[in-house]
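Missing here is one protein chain; the remaining ones are kept as they sit in the complex.
So that you can tell them apart, the chains are marked A, B and C in the order they are listed, and the count of residues begins at 1 in each.
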Amino acid sequence: MKKLSIGVAGLGRIGKIHLDNLIELSNVKVIGVMDPDSVALNYAKEKGVKSTFKTFDELVNIDQLDAIVICTPTNTHANYVEISAKLGKQIFCEKPLDLDIQRVKDVLNVVDKSKVKLMIGFNRRFDNEFRKVKTSINNGEIGNPHIVKITSRDPSPPPLEYIKNSGGLFLDMTIHDFDMARFIVDKEIDEIYVKGEALIDEKIKKAGDIDTAVIIIKYIDSTIAIIDNSRKAAYGYDQRIEVLGSKGMIQANNVKVDNNKLYNQNGIMSSLPMEFFLERYMEAYKIEIQHFVDSVINNKPISVTGFDGLKSLQIGLAAKKSLLENRPVKINEID
Amino acid sequence: MKKLSIGVAGLGRIGKIHLDNLIELSNVKVIGVMDPDSVALNYAKEKGVKSTFKTFDELVNIDQLDAIVICTPTNTHANYVEISAKLGKQIFCEKPLDLDIQRVKDVLNVVDKSKVKLMIGFNRRFDNEFRKVKTSINNGEIGNPHIVKITSRDPSPPPLEYIKNSGGLFLDMTIHDFDMARFIVDKEIDEIYVKGEALIDEKIKKAGDIDTAVIIIKYIDSTIAIIDNSRKAAYGYDQRIEVLGSKGMIQANNVKVDNNKLYNQNGIMSSLPMEFFLERYMEAYKIEIQHFVDSVINNKPISVTGFDGLKSLQIGLAAKKSLLENRPVKINEID
Amino acid sequence: MKKLSIGVAGLGRIGKIHLDNLIELSNVKVIGVMDPDSVALNYAKEKGVKSTFKTFDELVNIDQLDAIVICTPTNTHANYVEISAKLGKQIFCEKPLDLDIQRVKDVLNVVDKSKVKLMIGFNRRFDNEFRKVKTSINNGEIGNPHIVKITSRDPSPPPLEYIKNSGGLFLDMTIHDFDMARFIVDKEIDEIYVKGEALIDEKIKKAGDIDTAVIIIKYIDSTIAIIDNSRKAAYGYDQRIEVLGSKGMIQANNVKVDNNKLYNQNGIMSSLPMEFFLERYMEAYKIEIQHFVDSVINNKPISVTGFDGLKSLQIGLAAKKSLLENRPVKINEID
Partner (left out) sequence: MKKLSIGVAGLGRIGKIHLDNLIELSNVKVIGVMDPDSVALNYAKEKGVKSTFKTFDELVNIDQLDAIVICTPTNTHANYVEISAKLGKQIFCEKPLDLDIQRVKDVLNVVDKSKVKLMIGFNRRFDNEFRKVKTSINNGEIGNPHIVKITSRDPSPPPLEYIKNSGGLFLDMTIHDFDMARFIVDKEIDEIYVKGEALIDEKIKKAGDIDTAVIIIKYIDSTIAIIDNSRKAAYGYDQRIEVLGSKGMIQANNVKVDNNKLYNQNGIMSSLPMEFFLERYMEAYKIEIQHFVDSVINNKPISVTGFDGLKSLQIGLAAKKSLLENRPVKINEID
C-alpha cells in the first residue's frame, strides 16, 4: 500500500495537533514541515520528520508531496491554497480561507480549475456528541426540526492582539457555530439578526469588538436557530446543541472532565466541562484529519468543502452588518 | 384573629385552584363565589361555600367582602377590577388585565385612586425552581447577569377557538416569559426582536397566529435575553431558565414526574417533565394566593403589581409589532 | 355518602401528619383525638376537632367511632390494637406492633378473631419513586430480579434516649428497608447476614447500638439483596433503590429540594436531597392514610398487613442475632 506523502505548514497549536495525528496514521508519511520558528521545527524533528523548512515554498515544492495541511496564520491561507492548488497538491486548510469574500471566491475558482480537493478545518463537525445529534435527526428521531439552539462559550477571551486581527467575534468564534447551524440540520440560512455587547472587558469594546452575543437565524424553510456566545464563561468551555423537532428533542451536552459526584452538606458537586477546545475536540481532530486522508486516498468527496467555508464567512459578515445596523440581514445581501 | 373574607369570581380551571387553596388557608374565609354555570357553583357548595351567585355584581357587593379573586374570562377583567376597586375591595386578578394598553392604563388609574391593592396572577414567579434562581442571582452567586435564556414550551396547542381570542402566542403564552424575563434579573426591557412561524399546525396559521417563536430581548443596561417558545413539545411541558453571569451560570431545570431511571440494552430512560402547568405549578399557585392574602392582611406591598401586568402587555404588543414588521422594536414604541 | 368516623391516638410528629391528612379527606370525619399533652390537643382543636381526650380508653370507646389511627409510643401499640380490635374498630397502627415476636403473634390472633382490618404504617410503600420501581418490575421491564440494592441513610442520629428504647438500628430504622426488600420484589426472605459498627458516635456504641450497617439478604428463590445504612449522612437523607434484573436495571433516586444547577469555577453544584422523612414522604403519608380509609370504606384488602409487620420484626431480630453471632441467620430461626 502506497502511503500518502503529506506536509504540514505552520506548527502552532493546531499545526502540532494535526502533525501528531498524521504521524499516527498508518497510511500517511509526513515528509516535511514548515514554520518560521526553529523551536517549532525541532518539535517535528523529534517526532521523526526529516525535512523541515522555514518557508512555505520550499515545503510545497517537494516533488513527491501529495497533500498539504495549512495551519499558518489566516492572512496567508488564500495565497498558500492557490499555490498548492496550482501545483496539484491536495489541500487541508484551517478556517477561514480569508476574511474578504471576493478573495475567497477567487481562491475557490482556482481550486475548482485545478481539480484538487480542498477541505476546510471545521473540526466540530467530527465531534462524537454533535455527530450523534445529526445522526439522530437524519434518522427521523425528532421529526422535522423546528428550533435549533447552539450554546458556544469560551472559558476566557483570546489576547487583544488576536481580536484586533481576527475579524471579530462573529468571524473568529461564531463562525464555528454558523457552520454547525448549517451542518446539523443540513439546511441553508436565509436571514440573521444579532444582538451583541462588550460586557466582559472594556478593552474588547475599545478594540471594536464584542464579547457577548445572541443570534437568531432563519433557515430558508422557516426553521429557526438561536446561538448564544460568550468570550468568558467562568465555569469553562461550554459547547451544547439542542434541537427541537415535531416528534421530540435531541441534546448534545458538555463532556465533563470526569463523572464523579461529591456530596456534602453544601450540595452535590460535579466536575466541570473539559477545559477548552484542545481537550474537548481532541478526538474530533483525529477523525477530521483521518477523513481528509481517506478522502484523498480513496478519491471520495470531502465533507467540509470550500463552499462551506464561503457560506460561514458570508453568514459571519451578515452578522456583523446586522450588529452595525440593528436589523435582520439576508445572507444574500453579502456578496 | 379576624379572617379575611374573600370571594372568588369565575370557577374555571384556575378559579377552582384558587378556591381550593384559599379554603385551606386558616386566615381566610371564602364567603362567596360567582360563576354563570350551576355545575361550577355546585363544586364550591360541596367545598362548603355558602353563598353562590350567577353574576359578578351580586358577589362583589357583599358588604363584609374584603377581597375578590377574579378568574373570569379576560374580556371581563378590566371591568370587574374597576368595579371592585371603586367598592374598596382588595383585588387579585388573573393576567392579563386587558389586551388594549390604554384600557389597562385607565384601569390602573382607577385602582390607584381607590387605594386598594391589585395583584396580577403571574404564578410562575412563585415557583420554587425559579425563585431559587432569582435568589442565587440576588446573592451574587453568578455575578452580573449577561445572558438570560428562557425555554417555555407547551405539550400541545390550546383549542383554535381560544387562540382566536387570546391575542395570539405572545399575549396568551409568552406573556409569562416576558414577566419572568423582567422578574428574574429585576431589570426593565428596552427592545425586542422576534422570529415566529406556524410550523406545527396549518390551522393556527389560518387563525392568524404562530406556534413557534424565538425572541431576543435587550434590557436597558445591555443584558440580553433569549426566549424560545413552542405550542407543542412532543415530550411535554418544558419550563427552563438559564442565566449566565460574570461569575457563573445558574439553571432551573424541568421538574420530572419521578426520578427513576430504567437501564436496558436500548439506553437509559428517565421520566418526562410534569405534564402541564397544573402539575408543575401546583405549589406555586398555593404560594401565590397566600402571598396575596398575607399582603392584604398585613398591609404589605404586593409583589406582582398592575404595573407588572402593564409592562408584560406592552412587551407582548411590541413582540407582535416586531413579528409583523420584521425589525427590532423599542418597548416604548407601544404606548 | 356516609363519612368514616376516625379517631387519632397520639399527636406526636407522625400523629399530626395523619391528622392533617385525614382532615383533608372528604369521606372522613375526625371525631376525636387523644394525647396526654394539652398542647398537642390544642393543635387538634384549632383544626376543628371537637372531642379531645387524655386517655386512649376515652377515645376508643366513642360509640360512633369506626376506625382508630394509633400513633402513640411503641410500647403501647400492642395493647391499644388489642383493645380496638375487641371493640370492632378498624385499625391503622404505626410500626412496629411490638418488639417481642410472641407478643406480636398474640395481637395478630386477637385481630384475626375480631375480623377488623389492621394496617401497619410502612409509609415508604406509598412513595411515588418506589411505587414506580415496583410497577416497572411487575411489568417485566427488567426481567427476573437478581440483585436488589437499598440505600437508606439518615441525616443525623436520633436522640440517645430514643435509641436506648427503640430496639436498635435494625428495629427502628432498617425495619423500613426490610419491609421494602420484601415489598419491592414480592418475595419472602430466607436468610440474612449483617455487618455493623458504631463509627459515628461513641455514645451510640455505649448505648449498645450501632450506627453503620451493611446487610446481605437471600430470598427464598436465591435472589439477593443488599442494604446499607448510616445514622448520619452529612449530605442529608439518602433513600435509593436499585434492582438489577435479567433484562435491565431500575433505579429510584433521591428527590432533591430543587433541580437547579449552579456552575462556577469550582464545579457544578446541584441541590441536596429533601431534608428528612417528613419532606421526602409527605405525599406518601397522604396516599397511605387514604389507602387505609378506602380499604375500610369499600371493604377491600389492606396492602400492609399485620403479617407484614410480623415479618419485618422477625427479619430485624434475625439481623440482631447475625450481628451478635457474626454468621448468616435463617429467618425461621426467629420464632
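Heads up, the rule we're going with is that a residue touches a chain if its C-beta (ideal position, glycine included) is under 8 Å from a C-beta of that chain, and two chains touch if they have at least 3 such contacts.
Note that the coordinates shown come from a computational prediction; the quantities given were computed from them, not determined experimentally.
Only one residue in the set A:252, A:272, A:313 or A:329 touches the chain that does not appear here, and it is A:252.
From the options C:212, C:239 or C:314, the residue with contact to the chain not on display is C:212. Within the entire complex, the positions of chain B that touch the omitted partner chain are 233-236, 263-272. The chain not shown here touches chain C at positions 143-144, 146-147, 149, 153, 193, 195, 197, 199-200, 212-214, 216, 218, 222-224, 226, 228, 230, 232-235, 238, 244-249, 326-328.
Taking the complete complex into account, residues 24, 26, 46, 128-129, 132-133, 136, 141-142, 247-256, 258-265, 271 of chain A touch the chain not shown.
Operating definition for what follows: only the chains that are shown with their structure count from here on.
Rounded to whole angstrom, the centroid-to-centroid distance between chain B and chain C, based on C-alpha atoms, equals 40 Å.
With touch defined as above, residues shared between interfaces to two or more other chains in chain C number as follows: 263-265, 271.
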